[in-house]
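All protein chains but one are shown at their positions in the complex.
So, chain A:
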């Protein structure tokens, strides 16, 4: 169970999350190219997701 692989994914608002590696990513989401354990993915997200505002709001402000 703990060895299950996940992938870091991102949507159009540049919100990040994780999805099951090797499974079709839900519509509206794209893999960013990072895979690992769930924790590794979350640690990676902590590095790359620096502005938690949705993209549309960032652009508008």
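Methods note: contacts are C-beta pairs under 8 Å (C-beta built on N, C-alpha and C of every residue); 3 or more make two chains touch, one makes a residue touch a chain; residues count from 1.
The rule is simple: contacts and distances are computed from a predicted model.
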item	value
Absent chain [UniProt protein name; select from "Carbon-monoxide dehydrogenase large subunit", "Ribose transport system permease protein", "RNA polymerase sigma-70 factor, ECF subfamily" or "Amino acid adenylation domain-containing protein"]	"Amino acid adenylation domain-containing protein"
Chain A residues touching the omitted chain (full complex)	8-9, 11-13, 15-20, 22-29, 38, 41-43, 45-46, 49-50, 52-54, 56-57, 60-61
